[in-house]
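Shown here: the complex without one of its protein chains, the others still in place.
Right, chain A next:
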Amino acid sequence: MTDIDKTAEPTDTPPAGAEAIKAIPVRHYGRYVSAVIAIALLVAIIYAFAQGQINWHAVPDYFFDDRIVTGVSKTLLLTVLSMLIGIVGGIVLAVMRLSKNPVTSAIAWFYIWFFRGTPVLVQLFLWFNLGLVFRYINLMPLYKDEWSNFMTPLLTALLGLGLNEAAYMAEICRAGLLAVDEGQTEAAHALGMSHAKTLRRVVIPQAMRVIVPPTGNEVINMLKTTSLVAAVQYPELFRYAQDIGQNSGAPVEMYFLAAAWYLIMTSVLSVGQYYLERYYARGSSRQLPPTPWQKVKTNMLSLGRPKGGMA
């Protein structure tokens, strides 16, 4: 076989016999100065907070309060359900926009134009008050009720967040689908695969590599945006934190508590996103980047021995 083996890994060891260079590295004094300034500023800020009129003990006291835990679970529920509506809606809208049918394409364009062009808070209030337009909701044999009874705070929140998200997800999905090389579709068609099979087996798996990172952003964004639904009477983390703050006389402390919970949740989501991206990167790079755990393991193993054998 004359082909070049591209699978061999490069090595860092210098060629035998050649003397390794030992030189005095350049000293970057500017870096020391800027590091000292930055640390000083940080300490000053932390000190200011520590000296402030804030009762820090209230934060751990209420951290696992029943209402807070309920709020966290409701925030997560809202995030998951709204994102589901957003992703499914986004895929449908993206396929509609890319379809050859001018009517569906135009409708998708209009949808995206409207939901992306208006603030989500305004949309939430619109859904909540749509009773002025529709007095009753009447799905003839199934369900009939007044709008105000039907449109519960949860449904308002889900529709408001989910439908708005669908507009953003549609653009993300469309970009992903367009990023896949046309030759892939041709190759699949030439093998006798149908349009649907080509999309499902060849195009979408490759589009995912482009779609996942911005979708991860959207999930984190969504988790934070759920705090807006306090405005339409749906109680979640932020709402409960506010309530506790007003009753216990420690409102600012409860904002810090809520911020801490949001940070914890977004951090967990970021880790999940990393592994998901890694999964969809298979085949696109020759060597997958190591997971943090793998990095720790290799560092532990190499701790005992010096690198390169020169030290």
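We adopt the following convention: a contact is a pair of C-beta atoms (placed from the backbone, for glycine too) under 8 Å apart; a residue touches a chain by one contact, two chains touch by 3 or more; residues count from 1.
In this text, contacts and distances are computed from a predicted model.
Of the names listed as "Aldehyde dehydrogenase (Acceptor)", "NADH-quinone oxidoreductase subunit F", "ABC-type polar-amino-acid transporter" or "Monovalent cation/H+ antiporter subunit A", the one that matches the UniProt record for the absent chain is "ABC-type polar-amino-acid transporter". The residue from A:A58, A:V202 or A:A241 that touches the chain not shown here is A:V202. Considering the whole complex, the residue from A:H57, A:R282 or A:K297 that touches the absent chain is A:R282.
Hidden from this view is one chain, which touches chain A at 1-4, 6-7, 181, 183-184, 186-195, 197, 201-202, 205-206, 280, 282-286.
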